[in-house]
Structures are given as C-alpha cells and as structure tokens.
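Excluded from the complex is one protein chain; the other protein chains are retained at their positions.
Letters A and B name the chains as they come in the text, with residue numbers starting at 1 for each one.
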Amino acid sequence: MASVQYREIEGRSAGFYGLLGVLALVITAGLAAAWTMEHHGHVITGMTNRIVWGTPHVFAVFLIVAASGALNVASVASVFGRDLYKPLARLSGLLAVALLAGGLAVLVLDLGRPERLVVAMTHYNFKSIFAWNIFLYTGFFAVVALYLWTMFERRMNGYTARAGVLAFLWRLVLTTGTGSIFGFLVAREPYDSALLAPLFIVMSFSFGTAAFVLVLMAACRWSGRPLGDALLARLGNLLGIFVAAVLYFVAVHHLTNLYIARRLDLERFLLVEGGVYTALFWIGQVLAGSVVPLVLVFAVRTRAALAAAAACVIAGGLAQVYVIIVGGQAYPQQIFPGKDVSSSFFDGAVASYAPSLPEVALGAGGVALALALTVLGLKLLPFLPRSLADAGPAKA
Amino acid sequence: MTRIAAGLVAALLAIAGFADTGPRQPGRVPLPVVKIEKGEACVAPVAEMRRDHMKMLFHQRDRTMREGVRTTRFSLKNCIECHASAKTGSVLGEEGFCSSCHAYASVKIDCFECHTPMRQARTAGALR
Partner (left out) sequence: MTPERRAFLGWGAAAAAGAALAPGLRLVELALARSPEEASSALERWGLLIDAEKCADCDACVTACHQENGVTAHGRPATDAQWIRKASLRDRSTGRVQTLPLLCQHCEHAPCVDVCPTGASFRRADGIVLVDKHTCIGCRYCVMACPFGARSFLHEPVTGQKPDVPRGKGTVESCTLCVHRVDRGLTPACVEACNRDGKGAMAFGDLNDAAGELARRLRAEPSSALRADLALNPGVRYQHL
C-alpha cells in the first residue's frame, strides 16, 4: 500500500481566519457566561433545586460522549486492522481530544465553586463514579496523546496497534463510567439502570462517528483535498449501524420499563404527557436522530445525504441527552408510592425548566472550543492526509 | 501566525511596562492595620500565628467538621471573637483584621464566602 502523505492545512485564507474569529467570539461568550454565573450565582440561570443539571450538562455530556466515539475510526483502523481507515486515524485522535476538552471545560466552568478544581483533583472519594471519571478523563488525554505520538513518530509506528488497543479499552471504561454517572442513581426512576452504561457506549459510537464525518467532510472541502466516495460510503454504513444500535437500546429500555407497573407513570410522562420532553423524544431523538439518518444512509446513499444524516444524528443526540438529563430530573421523585404529594419544594410535581442564555452560551462555548482546537490542530500539525481519494481497484 | 503572536506578546509587555512607571508609592496599597482591641495575648506567639495561622485553621476545621471536636483555641469563631473590630464588629471591611493584611499580601480569603465575619452578638439568657 502506498504510504499516506499527511500535511498541515494552509490556514491563510480569509475563510480560515473568519472561522477562527467566529469560534473565538462564541468561546468569549461562553467565558463571559461562566464569569457571570460564578459571580452572581446560578440564580441567573434556569437551573433550580429541582433541575440542578441543565443545558450546560447536556452539552458537556454530549461532547464527552462524542469525544469517546470520535476515536472509534482510529480504533477500527488500529485495533480491528481495517487499513481503509488508517489515514483517518490521526484526525480521529485530534477530534477526540478536542471534543473532550470542550466538554470538560463546560463541566468545570459550571461548577458552583470552579476555583476548587484543585480540590477536586486532590481529594477523592473512590466510591463515587464521578471521582473515577476525573481520572478517566485526564487519563484519556494522556492515552490519546501517546497514541497520536506513535502515529506521528515514524520510529514508533510499530507500537500504534498496541497504543490503539489501550486507547480503545480506555474509552470503553470511560464511556461506561459516564453512563454509570446516571445508571448508579438509585433514587431516580428514569436512571437507576445497568442499561445506561452500554447505551452510552453505543451513543458514543453514533455521535462520535457523526461528528467525525462532518469534520472530515468540512476539513477536506475547505482545504481543497479530495475525499473519496467509497470511503465516505463505508463511514456512512458505520454510522447507520451505530444509529440502529442506539435505537435498539432505547427500545429495550422503554419496553422493559413499560413492563414494570411502578414505572408506568414514568413512561407515560416520557412518551405521552411530558410536553417538551415527549416532543424531543419522538421528533428529536427517534425521528430526526434515528429514523431519518437510517433512511438517508441506507436508502439515499449520496454524499449530501450522509452529511445531512450526520447533522440529524447530532441534533437527535442533543435531544436524547436533553431528555435523559433534564427530563429525568423534571419527573418527580416517587418518595410515597400510591400517594399524591405536594409541598413548598415542588414535590410530586413535574419541575419546570427553560434553558437560559448563560447556559446556552456556556454550552455553545464548549462546542466552539472543541472546533477551534480541531482547526488549530489541523493548522499546526499534519493530521489530515493530502488526499483521501479512493484508491484504484488494485490497492487496498 | 508566529509573527502576529510575537507582536501581541510584545505589545502586552510594553503596555504593562509603561503602565507601571513612576516611583513606588507606599500608599498605593494601604499597609495593614493591626489593631488589637481585645485580650492580652493571642492563642500562640505572634510570629507563629503570622506564619502558621492558616495551617492551624485548616487542621481545626477538619477536626470540628469531621470529628465534631469543638475546642475553642484554634476555632475561627474564637479568632473573630477577639479580632473583630470594635467599631464594625467584623474582621473584614474597614480596618478589618483579616482583610487588611490579606489585601496587602494579595491573598484571597475564602473563609468568609461561608463563615460570618461578624463577632457573635451576645443576647442575655440565650443558649448560643
């Protein structure tokens, strides 16, 4: 197989600086939001004592889950030996690190005491999956950096497969940990399930591949580098399989809940009577996030369809995370089964929540940070091959 | 790209440098006001207190919080009892015992985000 030539993007055009400028503006807005939230307290946001994790957490969890999945393409190349994806491995690693950085930035800046990050990194309660996640997230940066180094440093190329296995296993544990943050919440019926860990794993495959496809298509088009149809078709197939897997896990989760008498109220809330959450579930998550992409990828099969499918998966993914995080908190906790409860602390009632500007700005800032890091990475180091055109029939 | 970055850094340094001209004025940040209005001596020698008061507070806070030990010698409440200004009743603000040294040394105090800086008001007969 001919060796792949990687090169930095030129990064001197007006479009390049314009893109960075826009991203910088959004990042600044995010930082400003974080500053005002820290200064005035979370009272300026839409989050309350009933909905303590809101829009920033939706963005953060989405970015973290997508980060883990973005590494998938590299894993398919190094761990499962599919040579076709090897030229994409470097970009996959870059995107994984960038998305994780964006997600973590949002999470840390939303803390009630963000200046206590040092405390969080020096005091650990190892019974908490959250504490484990702090190690897993920081370790992920180190592991992917090592993996990328084996790819960039010619003398280390022999170790790429082993580094790839380490990275692959690490992100499986990491994503299991992220899903378990919710799965270990015995107190809340929308969570409290071992299924959430594997659900998050397949969600990561789906969101990460969608993000990767969009970034790859944009990077190649805007730097004028050829991108082959066959390669994109294979990526599209991957995306379709992962979307179907997510749909399967969601279906099993809800069907099982429907079988459990005490969970009927919860399912009625999520699937029928939950207002915005029901709409986001059916129209956002199921229709836009699953059915439409499946049709686009397996029936329509064009490049434009793939791009649209990836965008739909991301939109549907955000809807899914919103329903999980916010919808799960909006549903009242069942402290007294069989009784209607009311109190001054909104017991027994569906909690109301509306995203506020600081929250959306902070979340968008995280996305912009991830994209800006990707753009800067492409400019500074040779992450992108000069050509990803389909090879002739003789070559792999 | 590197040239722009280098230019930005040079500009920032230049601005910072020019903004800091002029003779050093001692009055720019007020010198700490240490007014001892109560008690004959502190719970430990002054030099030791100046150096180690944070270590003592950190140690005591864990004993009180985690173990429920409420000895008064190194408790924050006891510090405030003696050191709160007779005028304002607080260790912060104008001539605040804690704030004037900390402002001078530019060390941010975190304690009073949660703890009251005011001396306890004594109400007759109340078990407080």
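As a working rule, a contact is a pair of C-beta atoms (placed from the backbone, for glycine too) under 8 Å apart; a residue touches a chain by one contact, two chains touch by 3 or more.
Values in this document were obtained by computation on a predicted structure and should not be read as measured data.
Listed residues A:His40, A:Arg268 or A:Arg303: the one in touch with the omitted chain is A:His40.
The chain not shown here is touched by just one of A:Phe130, A:Phe152, A:Trp282 or A:Phe298, and that residue is A:Phe130. The omitted chain makes contact with subunit A at the following residues, 38, 40-43, 47-50, 52-53, 111-114, 116-117, 119-120, 123-125, 127-131, 133-134, 181, 184-188, 329, 333, 335-336, 338-348. Taking the whole complex into account, subunit B touches the unshown chain at residues 61-63, 65-72, 77, 80, 113-116, 118, 120, 127-128.
The rule is simple: only the chains that are shown with their structure count from here on.
Annotation: 43 Å between the Cα-based centres of subunit A and subunit B.
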